[in-house]
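Here the complex is missing a single protein chain, while all its other protein chains stay put.
By written order: A, B and C. Residues from 1 in each chain.
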Amino acid sequence: MHLRRNRTRALGLAIPLVLALSMSACGSDSDGASTKKSALPAANSSLKGEIKIGAVLPLTGTNATIGKDQQRGIELAVAKINEGDGVLGKKLVVDIEDSQGTADAAIQAAKKLVSVGKVSAVIGEYSSGNSIPMQQYLQGQGVVGVNPGSSSIDLRSTGELQFSTIGLDDVAGKFTADALTEKGYKSIAILAPNNSYGTGIVDSVSAAFEANGGKVTTSGLYTEGQSDYRQELNRLKDSEPDAYVVTTYGKDGTVINKEIFELGLTDKPVFDIYMSQDVPDADPKSVEGRIGMDVNSTSADGQAYADLYEQTYGENFISSFNGYAYDAVTLLAEGIESAGSADSAAIAAALPEVSKTYAGVTGPVVLDADGQRSEQPYVIAEVKNGEIVPQ
Amino acid sequence: MVDYLLGVGILAAVYAINALSLNLQVGVTGLLNFGQVAFVGIGAYSVAILDSHGVHWAVGFAVGGIIAGVAGALVGRLGRTLSSDYWAIATLALAELVRLVALNQDGFTGGAQGLSAVAGLWTNLSGTARDTATFATIAALLVVTYVVARRVRNGQYGRVLVLIRENPDLAASLRHDVVSAKARVMALSAVMASVCGGFYAMYISFIGPSQLLPFATFLVFTMVVVGGLGNTTGAVVGALLITVLYDGTRFVRDWIDISADQAAGIRILVIGVVLLGFLLVRTQGLVPEKVRTAHARR
Amino acid sequence: MTEVLIDTAVRGSIIALLAVGLTLVQGTLQFANIAHMEFATLGGYIAVALTGAGLGLLLSSVLGVVIVAVLAVVFYRLLFRRLLGSGTMIALIGSLALAIIIRAVLQLVFGSRPRYLPTPLERGMDFHGALITPSQIRLICIALALLATLAVVLKFTSLGRAIRAVAANPDLADVSGLNRKRVVDVVWMVSAGLAATSGILLSIDSAVGIELGFNLLLPVFAAAIVGGLGSTLGATIAAYALAFAESFVLQVDWGALAGGAYHLEVGYRPAVGFVLLVVMLAFRPQGLMGRTVRRG
Partner (left out) sequence: MLVVDAIKKHYAGVAALDGASIEVEPGESVGLVGPNGSGKSTLLNVASGFEQPDEGKVRLLGNDVTGKEPWDVAKLGLVRTFQHAHLPTKMSVMDLMLVGGQLARGETIRHSLFSWSRVRDEEAAATDKAWSILDRIKLDKLASHPGGNLSGGQQKLLSLGMALMGDPKILLLDEPTAGVNPSLRVQLAEHLRTLQAEGVTVLTVEHDMRFISDVCDRVYVLDRGRMIASCAPSELSDHPEVLEAYLGRSGSKAVASSAAKKENS
């Protein structure tokens, strides 16, 4: 790795949908962390019986680090709830299944939770490509689904029993487009990976930017895992926009950032969506001066939660996805409490209402008419001397 | 537990149909089809695409079968101008082409996102009852496929196919149309694979390009080789064993502390080693192909 | 258009180095080694590991090539000789299995994220309106030098003549008093060494990932087949022609033909080789330079 990852706490470093952290980088993150780990609090002994919900997370496969972090968020939330009054006087149990990071295994896992575990709600997954088919399956089974990690706008239409505790790409896209317009760019060219995340970003940024009166000169989708992206980048360059808008991550980010520099695209502004997912891995020279946006999740509750996480696991967040999973569990618990039963339809009816007053560790989680998180704090940042600094 | 076993059982049966299809091509006829997953994909996408337009699944199966069958026949005819090893590469290329189309023609394939919410089977049932009914359906389908594969393999057509595998010139000199025989067996196998794909899309309710990666074909190759190239029963045995092995290695992280990335590597490694080991040490597989001895006694 | 030419030179060089080795092995053993592509990936990763251990880039690259060449002979002696004894079909499946195993092992050791060789980031130089980086110029020069050397060795040295004799007729080589075994060993070393060079050059130019070799499988096999089996010159020409076709097809604004603007998705690039292959088979089944592909 070219650069020791420097975590800026001010940036929430939410990394929607993508694996931004290599295993090795994770290790070096925990250098300064306290090695003291404290056990999770025991459950309140007065709780009688169980209320069971399910979760499908990528515990194996390429996104397993995220899955592990989501699992931690769920554990913390469950411990907090059961330490207190539980749900409807009962103990909350979250049954966690592995999605293996693939759509078919995710559905298999959801099937098992629904048919064997008889759960009325399932949290999951991380990748849009898996969350969408899983939520569609859950909808067909009449079970509530809560997405704690995917941001594809297609999740908007998975059904009235389906929710998200993370802002979708249309929210991020609108924020990005407004920021670009504000910076005075009249035309942009976009590059994103050819997957549901990438297509969602391209669609939402393009739509919002054009609504602002801007022009999208070209939008390219690159196939992941290639060794060379000059063709794609040259198309961007040839379309002669005011600024380039890119979103890349992990596998391909470094190559793309390198070639952006080599091909001279850095002569114009390069705007990076979710910049913390590729900037830290890039050659510092290639991303110096880059601007971009990322998730900002500093809130009063957030800080206390971060401390709890560090105490429990002996390290800082290994991704930013634990918080959304935490919020998913807590929101569901409040929904069940408010509905007075664990009936799927009743929970779904109660969730939007309780969300209005719910203070999440990732900030307010107000669900809109489609059951999606309607606002999420973002921040604009810039790379200075190799570090991401908020503007 | 019952549901888990049913899940594994359904998976194994799907793979067994796939292995029977591949065995007809590779084992019986000696056609090294490295692009088997393309036929599965054609079946799955046909059912899923038509379903998303509200067409009944039966039509999806028929359309998928026809497209796959025609594609199979054309691929079989390609063997006319390509020597067997380059034909194998061409089939791999063809499968990649199908995946590229699925990935890039998002208008009707759903692109990288794939197609989800495919109508399932036995929607009037739920829970274990539904899984049982689904299992019964695929098991019945497996039995039919097995009988068809066996009759073809053991009948007069199979006799010609084995001769084509062993000595195509001899077959041609004895007035057997080698090109047509290959094309027809490819068509039949492609239909089998497409039915299996269509069923899988319905069972999982989803199909996406990530399911069309070459490793999917490779897994079925391992099943056929382990079971015994050319043996119909062997294909089913191999499918069962490898399904259990591959599914079982998912739990490798429960035993040893390694990163998820490494666990994924180990799962693939195990399959690769099993295949190579069988090729080196027991090429004939667990259930070796029998010598054909029709009517040998008066 | 300059962009197309630079793209052709870079990608064509990478493909040519691999296709030439593939066609050499195919010529001597009558078997298409799918694991050949993984020699490129292995070369890249070994160079990464060696630079990581503190060796210089040049030394690591050379060692990487040598190690892969030796490994190839080991694979041949331990695996392929035995597999070939059970028939070409078994050997072909076996080479696929080996390819999968090599990739799995690399993933175990290096993880699935790409690795980089420590090369300085350089701004591309303007070359008639297109940009070319110094590392790309080096890549093209090294590839052309190696291909030329190979051609000279095959044409003028006794070793080269021995290789060509074995390729032309495996049975004849024994009669002429050649040590066929040694020739085959040399062929494996040379072809794997060229593949590793290709992988390392590509790693220097961009990065090495688990899929590096596999992503090139279709164009490389297409070039080898189109070039004519066993013909190194044919494979070289076909490699550059294929790279040009790929680049050209992607560059052309197909929409302009119908009044709009439409560029083919870059994701379709691997398909170009396949289409070229099919067209070739339809009109010239024996390939550019080679003997007939057709067998009764």
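What we mean here is this: a contact is a pair of C-beta atoms (placed from the backbone, for glycine too) under 8 Å apart; a residue touches a chain by one contact, two chains touch by 3 or more.
These numbers come from a predicted model, not from an experiment.
Screening B:Gln105, B:Thr128 or B:Ser173 for touch with the missing chain picks out B:Ser173.
Across B:Val162, B:Ile242 or B:Val287, the single residue that touches the chain missing here is B:Val162.
Along chain B, the points of touch with the absent chain fall at residues 148, 151-152, 155-160, 162-163, 165-167, 169-179, 181, 184, 188, 230, 289-298.
Here, only the chains that are shown with their structure count from here on.
Farthest chain from chain B, judged by C-alpha centroids: A.
One finds 36 Å separating the Cα centroids of chain A and chain B.
Work out the mean CA point of chain A and of chain C, and you get 40 Å between them. Along chain A, residues 23, 62, 194, 223 each make contact with two or more other chains. Counting only residues that touch two or more partner chains, chain C has 111-112, 265, 267. Those residues of chain B whose C-beta lies close enough to touch chain C in the complex are 26, 30, 32, 34, 78, 80-86, 88-90, 92-94, 96-97, 100, 103-104, 168-169, 172, 214-215, 218, 221-222, 225, 259, 261-262, 264-266, 268-269, 271-273, 275-276, 279-280, 283.
Partner chain B is touched in their complex by these residues of chain A: 23, 59-65, 67-68, 98, 100, 102-104, 107-108, 111-112, 114-116, 128-129, 132-133, 136-137, 139-141, 152, 154, 194-196, 198-199, 223. Taken together, the chain C residues at the contact with chain A in this complex read 3, 7, 11, 111-114, 116, 121-124, 131, 133, 202, 205-209, 211-212, 215, 247, 250, 263, 265-267, 269.
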